[in-house]
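Missing here: one protein chain of the complex. Every other protein chain is in place.
Naming follows writing order (A and B), and every chain is counted from residue 1.
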Amino acid sequence: MSGATLELAGLGKSFRGLRAVHDVSFTVPGGSIHALIGPNGAGKTTIFNMIAGVYAPTAGTVTLDGRRISGLRPDRVCDAGVGRTFQIVRPFKGLSVLENVTIGALQRQSKVDRARAAALAILERLGLADRAHQLAENLTLPDRKRLEVARALATGPRLLLLDEVMAGLRPTEVDVMVGFLRELNARTGLTILLIEHVMRAVMALAAQVTVVSYGEKIAEGTPQEIVRNKAVLDVYLGEEEVA
Amino acid sequence: MSARLLAGLAVLLVLLLAAPALLGGYGLSVLILVLYFAFVGQAWNIMMGFAGQLSLGHALYAGLGGYVAAGLYFHYGIGPWAGVLVAIAAAVAAGSIVGYLGFRFSLAGVYFALLTIAFAEFTRIGFDNWSWSGGSGGLFLKVERGVTDLANLRGGPVLFYYVILALAAGTFGLCHLLLQSRLGRYWLAIREDAEAAQAVGVPVLRCKMMAVMISAALTAIAGVWNAFYYNNLFPETAFSIGRSIEMTLSPIIGGLGTLGGPLIGAVVLTSLGELFTSVGDMLGIPGIKQIFYGLALLAIIMYRPAGLWPWIAKRLGLERRL
Partner (left out) sequence: MNDFLLALAQAVAKGLLTGMVYGLMALGLSVIFGVMRVVNFAHGEMMVVGMYLAWAAFDALQVPPMLSLPAIAAVFFGAGYLLQRGLIQPFINRPEHQQFLLLLAVATLIANACLAIAGPDSLTVQLESRFDSYEMGPLVLDTVRVQAAFVALLITALLWLFFTRTRTGKAIRAAADNHMGALVVGLDVRRLYAVTFGIGAACVGAAGALMIMLVPVTPSLAPDYTLLAFVIVIVGGLGSMTGALLGGLLIGVSEAVAGLLGDPALKSMFSFGLLIVVLLLRPQGLLGRKETR
């Protein structure tokens, strides 16, 4: 399954007069990895929520491979091929790891036992197979993050939205996740869009980076260009060396 | 399912099949009551335990079911096995309206519960004033002594016992299958976290509607059985909030969202009810039975809020859920 092309055109969202996102446009070509960065409150998750169908935009459109997905309900967006993780992970706590991912897999496989088998395969790729029967609420944070990614992957997406999936992970764990995502992208051509604060991951993964601040796009370019961009440094990255 | 559980169920089934031979008239009537509440409780459980929607107006579906089937039999001689199909259709239609309105307008919790109460009350008043259904005077089915007619559900307690046993057992089987199915998995996900479920493609609205419709259909069947067993229907009782509340007690006490819950709840509550009735009659104070009953409910909800079944299952080393 190769990745889909995502296009945001003039995307905007206002909440009863509060303008959260204004006129954001960028394109993520199929098969590439793209990062969305910016200070807290810049509107990054709101943008994700508009792509994923949680909010309908008040302006602009989101298209996936040319097909408009903005304004669709989240489950229809998932049908269209978008998988997403949440900033604060939301596993199905009372269900086991395997059951969690199986529910995702049921998106592509209507038979429960086949879905379960597909889920198990994904758990193995993410190193969670040995915890398959543990209750999700008993997992450590890094494992919950991996579970969240596994569950989203099980839906067979052509675009994966990762919302701060590295947050709270130690550097070694970050490297493992980076390695996994890079391999996934190389092997399957899955398009990945990630919101990230962990610059280590952004530098290692992203081909292109879009920077937003106060709901507006202020810069776009390769990671190397972005870390030298004055506007970005002023607003977000500061003077420090980025790893 | 573990082998132990299967063996236990098999023994239980054999005992239940032999019950009319083993029990006297009183015992059988109590057992019939238990099975009725297990059946109707499981039906309610589908909507609450699986789809997470608190309905306090479920008597609407039982009442509609009973009145439709009984009315068709009374006026046109249409037997209950055909009448039940119309009854189900009526209940499913009503359930769809309630469900759709509730979900479309994002009503949850108390608000949704109040909506269900309002619909049941509305219908009660409507039937009170409708002559086809006998109005507030009630609808009465002719009781024919000494006749055993399965096709028209005319007969003695033994006939009704086997019918309710089949219905209860069938519903348990159905729920077990549902829970193992894709829809059942989706229900579990929705119950845990509806938004996260949507994000992985679960069609939440459609799944919730399915739960409501299945629940309404089964409850309607219970209503039909009830109407033909007791041979009378009054809007005052058929659609009453008391009746609705009655349906919720077994699953809540037994354990929401579990398969064994409604059965355990029905056993415990019916036994307690009979016990307190005899004690109450002995003491001769009005309302004493209900006081004991209320105390028992209080004790259970305080000390076993998740219900009795999860606690029992853990003691017996059975599966955690279903």
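As a working rule, a contact is a pair of C-beta atoms (placed from the backbone, for glycine too) under 8 Å apart; a residue touches a chain by one contact, two chains touch by 3 or more.
Model, not experiment: these values are computed from the prediction.
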{"item": "Contact list for the unshown chain, restricted to visible chains", "value": "B"}
{"item": "Residue touching the undisplayed chain, where the options are B:39, B:74, B:119 or B:186", "value": "B:119"}
{"item": "Option from B:22, B:291 or B:316 whose C-beta touches the chain left out", "value": "B:291"}
{"item": "Absent-chain contact - pick from B:15, B:101 or B:279", "value": "B:101"}
{"item": "Full-complex contact with the absent chain, from B:5, B:33, B:241 or B:312", "value": "B:241"}
{"item": "Residues belonging to subunit B that touch the chain removed from view", "value": "48, 54, 56, 101, 105, 107, 109-111, 113-115, 117-119, 121-122, 125, 128-129, 241-242, 245, 248-249, 252-253, 256, 285-288, 290-291, 293-295, 297-298, 301-302, 305"}
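Everything that follows uses one rule, which is that only the chains that are shown with their structure count from here on.
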{"item": "Between subunit B and subunit A, distance of the C-alpha-averaged centres to the nearest whole Å", "value": "44"}
{"item": "Complex contacts: residues of subunit A adjacent to subunit B", "value": "52, 54, 73-75, 78-79, 83-84, 86, 90-95, 99, 102-104, 106-107, 110-112, 115, 151-152, 154-155"}
{"item": "Complex contact set, residues of subunit B against subunit A", "value": "180-182, 185-186, 188-189, 192-193, 195-204"}
